[in-house]
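Structure, as structure tokens:
Note that one protein chain of the assembly has been removed; the remaining protein chains are unaltered in position.
This part shows chain A:
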């Protein structure tokens, strides 16, 4: 139906406008720059270190891993945060009051989060290339990017939406931030996973963060670098498999949870949240 086409087009327009808005205020610019500065700094100090037992540069290994982490963070944390704040301030209720507004809203968020991730990615990649040697992308790498990035988003965004639907206040977002940071710590992003105890390696391999990091390393590092990986392989089949399972789980869960959340949105629900937020102590 044409109205669905309209919703998709409006959603893209919406995402584009909101993406442009992120370049025109200090807070948003800071959320682009801060991680980039932090990361490039980290990579800078790592530039002479190598992965123990190999001659692979630790910096060259870390940079692509963090791109994987970036996708996981954007898909889970950014999506959840946007959903919670948009619910709190009534953006979502407006979408609900508009024909096809919810579809437009969701398409818009996907475009926004995808665009924001791409910008952060460039901000980290470009300075990073000057600092570390040994990063290159061959034809196979480009091909991997083509399926890995979309799959990474599909594996994380629906889950982020589920989290954002379940959490009812911006204050409680910290509840998921901590476990996510813990997950990053054990997922071999900043240090090879082989340094972890076996059971932690097992836990990490159940979640998308490890696989996104691994997938990104497979794109940017030469095949010889698999020496520092589990099984001495990029394990692309397993990467696609685990991410695919998360994607299926998210896509099964998200529509029902989102629908339930949207059904409960009403003027009085927003008013109640506003009341609660107003009483929240400042700072």
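In the analysis below, contacts are C-beta pairs under 8 Å (C-beta built on N, C-alpha and C of every residue); 3 or more make two chains touch, one makes a residue touch a chain; residues count from 1.
Everything that follows uses one rule, which is that contacts and distances are computed from a predicted model.
Asker: Which protein name, taken from UniProt, belongs to the chain you can't see among "NADH-quinone oxidoreductase subunit K", "ABC-2 type transport system ATP-binding protein", "Beta-methylgalactoside transporter inner membrane component" or "Succinate dehydrogenase, cytochrome b556 subunit"?
Answerer: "ABC-2 type transport system ATP-binding protein"
Asker: Just one of A:91, A:169 or A:194 touches the chain that is missing; which is it?
Answerer: The missing chain is touched by A:91.
Asker: Specify the residue from the set A:41, A:99, A:202 or A:244 that touches the hidden chain.
Answerer: Final answer for the missing-chain contact: A:99.
Asker: Even though one chain is hidden, which residues of chain A still touch it in the full complex?
Answerer: Chain A touches the chain not shown through residues 2-3, 6-7, 9-10, 13-14, 17-18, 21, 24-25, 86, 89-91, 93-94, 96-101, 104, 263, 265-268, 270-271, 274.
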